[in-house]
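One protein chain is absent from this view; the other protein chains keep their places.
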Amino acid sequence: MTDHATHDHAVGRRDGALAALLDGPPTLVTAGVELFESTLRDQGAELVSVDWRPPVDGLSDELARIAADPRTQTANATAVERIVAAEPRWVGITRAGDAVGIERGQFLHAGPPITWERASGPMRGALIAAMLYEGMAETPEQAAAIGEAGDLELAPCHSRGAVGPMAGVVSPSMPMFAIRNEAFGNTAYCTLNEGLGKVLRYGAYGQEVIDRLRWMQDVLGPAMDAAVSQLGSMDVRAIIVQAMQMGDELHNRNRAASALFVREVVPPLLEAGIASSHLADVVRFINGNEHFFLNLGMPAAKSALDPARDLSGSSVVVAMARNGTDFGIQTSGTGDRWFTAPASVPDGLFLGDYSAEDANPDIGDSTITETGGMGGFAMAAAPAIVRFVGGQAADALHATRSMYAIALGEHPHFQIPILEFRGTPVGIDVTRIVRTGIVPAVNTGIAGKVPGTGQVGAGLVTPPMEVFTAAVRALAETAESP
Amino acid sequence: MTVPISSPLPLTSSRPAGPCRSGSRPAVASSAIAPLLRGADRAVTVLASFPQAAYLSVGDDLVALVTSDGIHHPNAVVLDLPSSERPLDRLAIAPRGRIGRHGLSIGDLELHIVRWWDPRPRLRGSTPAALRAASDLTRQRLAAVAGPLPEASHTARTADLANALGTVVAALRVGDGEAAFAAAQRIVGLGPGLTPSGDDRLAGLIAGTLVLAPSIASASSGGADGGASTDLPAATERLGHAVAAAAVGRTTSVSAALLRHAASGQMAEPASALVRAWVAADRDTVRATDRLLAVGSSSGRDLTLGLLAAVELLTDERARPSRTGPTSAEPARALSPRPNRDPRHHTTERHS
Partner (left out) sequence: MVDHLDVRRGAYADSVSLMQVSRRVGDVDGVTNALIAMATELNLELLAGMGYDAPDAGPNDLVVAIRADDDGVLAAALAELDAALAASRGGGDRGGFGDAPAPRTTRDAAAFGGQLALISVPGEHAYVEALDALRAGLHVMIFSDNVPVDLEVALKAEAGQRGLLVMGPDAGTAIVSGVGLGFANVVSPGPVGIVAASGTGAQQLSCLLDDAGIGVSHVLGVGGRDLKAAVGGRSTLQAMRALDGDPATGLIVLLSKPPDDAVATTIRAAAEQLGTPVVFALLGPDQGELTEAAAEVAEALGADFDPPRSWDAPSERSGAYTELRGLFAGGTLCQEAVLIAADAFGQVASNLTVPGAAPLTQGLDTPGHLLVDLGEDEYTLGHPHPMIDQGLRLERIAAEAARPGGRVLLLDVVLGHGAHADPAGELAPAIADAIATADDLAVVVSLCGTAGDPQGRDAQVAQLVRAGASVHLSNAAAAHKAVELLGGDA
């Protein structure tokens, strides 16, 4: 007979967890019947109890199938690894036609696919403005007629490697930020932020809007291009990291990030030899817009998430976006498919005399920030935001903390000081949303439903659960058996 | 894969436990005192009461009634209430109670035992080298955090303790039971506190030797030192019983009781956890060391020193190529082939 105790010792090493189980009263996790939790507490057992509830919509079969899919765990791990490994850098300004491959008469827009018929006020207004800007029409009425006639070719920004805030309409002549993810070599694009008030992205199409767009094309774009050429490239991730520790969450609050950007871009701007008459205007323009950085942060997130697409079996969300009518998501394992449901009107605080009646349903690709571990997921870094969206500072903390339950990982770079520099929740998993009943926390600007009204408020959005249940069903259909 | 989510403290809420039968509270108890708890009803008196523990005498025996955050002594009944709720406050004014029939009632506490634990740890196999390596971590930790000994004003006593313990170890090593006993007697009752330093060190040495010996005895498959290795636990056990018996009157009753338990290899839970950590080698020895060091004002450190002396005794003993025969009058008692598994050595008493 083998030396029993040597055998014993060797077996002990190999079966570490098995041995540890029997060595003393175990520490426990309980999920389910409360009776068993209480008998364990009576016995003085150390335990953590799961606040369990059944998954939404009775999706137990589907969840089991996805969990049993041998590809899922690895695919999800890969997705998260890629997302957090991203190194987004601003590398240039590119004309939209070249950046996203659109031609005259073709437009990109925020959110999942939409038609003129279904589009809301701000979206239609933005398309009208774009048509005027491109010279496809002379008057708004003519432009609208083109839309009515169904002669517009529209595609989501997301489908062309781009993102756009609010209406997010992109036309060929517009200059776009090019953000390259140095870790993977992919690039994402976003137009430059026009500022607040009467702007294209809120559906305004007055002459001032068109004039400004032309100025951005002729003056601002080239100036930015010259500046970034001076620099070579600008580390966007570094600005995000710092801004998050200065009270920004990079979706609804970009003040610190925009200030940091100004600090980075002004010296090369000065060195770039731009005509002095333009210089002041350019600096004043970017300096006066506290959301200027949003249009860099969004494509940074997009560039981080795109490499995580198309991993078979993965249940990670790679895009969340709204077009003013629908709220849509895409997951890594379901390719180009959009899962959509009606977008709701955000709930929050309204500016001036505005009220919920003036508000448009949720709109914009800016939820790419939440998808990438910023925005609502980083709200704990920006408690001041409750002044705009309502609630108390503790709610901001709670928002982030709840998100860990639906995320697969924690961002190694985006750290939140008040949570002891814990990384933001990243890698949203649709199965965990359906299991816990917790939907992603989103805080956003609220657009006026009448085109051209501009921002009427800011608040919190509850993404519709249906998009996540639909995604789970789709993933279950293609799940492989063990 | 999940990127690990960092964890703060666990979420155990202090939910008041439900009563089991007619208002009694659930409690957890050491199987070493099972005969007292399961036997016929007997009277119980409070000897002393502190925020985290009350000491109850039952005839010649002693039971420690401790709060949930107190130390699980080898003779303890553990309440489901923490000291912050001050459950032992009223014991001072209600010094008498009853014990037996699976329960204990004293003051306004009526307890029923819902779980037993065995205060004698059954350890897996280890080797002398592995044990030394693991216990060295404890030694280092002790040196790093222990700070100056409290008996700094009793420098003579400090030397006494260390010397005497060393003498006990040396005597046991050569099988000189009388010398071991004499050295032990020098330090029983020595030092301040409810459990004097000398007692705690001896308890650590004796219990430690008894529980660790089988762990490494099986590692060397009964070679040349076969005879020597079987002598040591027996000699230690004899010493333990002798010391415990002689301790009555020389030291506090609480400490004497703990020495009795030590003679059967029964130890307080933090001590148990430390020897397990040593044997497991992949567990957190440093954390277990800290937990034991935190016991009492100096008890923890003294127990640790005793356990370390046990390791020395057991592992150095191996290094000696030969030894003279036993000088003790009693013959060596052979251990059964799987010493930890012989149920007859178990602490469970038969229910009559």
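First chain written, first letter: the chains are A and B, and each begins at residue 1.
Heads up, the rule we're going with is that a residue touches a chain if its C-beta (ideal position, glycine included) is under 8 Å from a C-beta of that chain, and two chains touch if they have at least 3 such contacts.
What you see is a predicted model, and the numbers here were worked out from it, not measured in a lab.
**Q** Of the residues listed, A:Ala145, A:Ala275 or A:Ala394, which one is in contact with the missing chain?
**A** Of the candidates A:Ala145, A:Ala275 or A:Ala394, A:Ala394 is in touch with the missing chain.
**Q** If I consider the whole complex, including the chain that's not displayed, which of A:Ala155, A:Leu196, A:Val241 or A:Ile438 touches that chain?
**A** In the complete complex, the chain left out is touched by residue A:Ile438.
**Q** Contact with the hidden chain only, please: which subunit B residues?
**A** 2, 4-5, 7-11, 13, 15, 20-21, 26, 31, 34, 38, 101-102, 112-118, 122-124, 214-215, 338, 340-344, 346-351
**Q** So that we can see where the missing chain sits, which residues of subunit A does it touch?
**A** Residues 1, 4, 7-8, 11-12, 14-37, 39-40, 42-43, 45, 47-56, 58, 60-61, 63-64, 67-68, 73, 394, 397-398, 401-402, 404-405, 432, 435-438, 481-482 of subunit A touch the chain absent from view.
Everything below uses one rule, namely that only the chains that are shown with their structure count from here on.
**Q** In the complex, go through subunit A and note every residue touching subunit B.
**A** Residues 3-6, 8-9, 12-13, 16, 19-20, 23-25, 27, 38, 41-44, 46-49, 73-74, 76-77, 80, 84, 404, 408-410, 420, 422-423, 427 of subunit A touch subunit B in their complex.
**Q** Under the touch definition given earlier, write down the residues of subunit B that touch subunit A in their complex.
**A** Residues 1-3, 5-6, 10-12, 15, 17-18, 20, 26, 28, 68, 78, 80, 114-115, 117, 124-127, 218-219, 221, 272-273, 276, 280-283, 337-338.
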